[in-house]
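Notes to accompany the following structure.
All protein chains but one are shown at their positions in the complex.
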């Protein structure tokens, strides 16, 4: 850090399994990707090329090379996996992972109906090829999954070979873990945490109030995802108690 | 595209008259303009320098040269036209178009009261100099224009020489075609479409839910405008049914 401040929460360091930040790139230009890496590489553990943006991204190989050079793994959004599955093109999807030399993949069912055993089979199959992130939760705000089912799905997906499970929120932070308004479904999160180790979960939390809520509940080193590139540095300060929102939270005994 | 997916909607190709994306540049730096062109030129058909931002833009010639080199025409926002008109400086406006070697211009009356015959005269005069886009709709949320008047104005403006007509929404997407809340005035749009050919209309739709609504109504190749540079790639995926919002819409008969 640039100067000394006492009593700052201790952050994990890369490679992190806790205190992990997953950023979402939804179409950065090559130069903007370089800029992102220049300013944020210490704070970003993995990048998702949001949903199926990789399909239309120009100079995709060059973009992937920039992230690789910076030591940041990249994966393609779960919606792309689903787009291949719904078309019966799973083998083609696996070839795409190979073609771009990807080491991570997401398995999700946010936009499709997928038998859960079948989903776990995809996880198991892909886990032989890459590190798998699996996602629980629907992109359809009307589909409310009860907490016991979130837990059951998370557990079986981890058992099937997922490295971590992701709690769905979309770019907008208004489905899955959250209500339409962006408010956290607190009871859901707390119940999940009684059963699933928190280091195995990445919480999608694109909105500041959501990030603050998770940091207050779980600590500076909670795993958070769907962070916009421009919000990575702000998030880091929230983790460290250096923004108004968590300023008091980490002060503990310090008094004026 | 970067890999093969079956059953993707067929997009028109440049130069497009349908499936047209108009992006709004409200002050990109030169390098950001280059980056925008690098990553998005296939998907952007025309760029508007929003309202009168061109008045204060530094290195305007250099910016215009970047777009020209990329084959993307540029026009100055309608508010600038109105700023000249309200000051009695129409001839000066025409000289500005010449000075910057512009091939498109917008005629609008979103911020001024302009007799409609007079508006059509401006369209006819400018149509001898450049390709004219004319805009219908007020920037004043309180001024509700009934559907029959939208249609009458659109028709007479096209007759006067406008290449396409634009449905007003502003950068915020909260006037004209939309309610304060951003919700589409659906009856208005549907009534317009009974009378005006959809390829002659550009719908300003800066908000994702608005883009989704138009794509579901009219199809992948609807003309949309006021798209933020950072939303051009996301929009392209929505057009292709590759984002959650339109994922189901284009699947048709495909089943798991």
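Chains: A and B, in written order; residue numbering restarts at 1 for each.
Following the convention adopted for this analysis, a residue touches a chain if its C-beta (ideal position, glycine included) is under 8 Å from a C-beta of that chain, and two chains touch if they have at least 3 such contacts.
Quick caveat, the model's predicted, so the values are computed rather than measured.
Note that of B:10, B:56 or B:142, the residue touching the chain absent from this view is B:56. Shown as candidates are B:112, B:127, B:145 or B:193; the residue that touches the absent chain is B:112.
Set against the missing chain, the residues A:13, A:38 or A:117 yield one that touches it, A:38.
Touch with the chain that is not drawn comes from one residue among B:85, B:151 or B:166, which is B:85.
Only one of A:159, A:190 or A:248 touches the absent chain when the whole complex is considered: A:248.
Where subunit A meets the chain that is not shown, the touching residues are 1-7, 31, 34-36, 38-40, 42-43, 230, 232-234, 236-237, 240, 242-244, 247-248, 251, 254, 256. If you put the missing chain back, the residues of subunit B touching it would be 26-32, 50-60, 79-80, 82-87, 89, 92, 96, 99, 110-114, 139, 170.
In this text, only the chains that are shown with their structure count from here on.
Subunit A and subunit B have Cα centroids lying 34 Å from one another.
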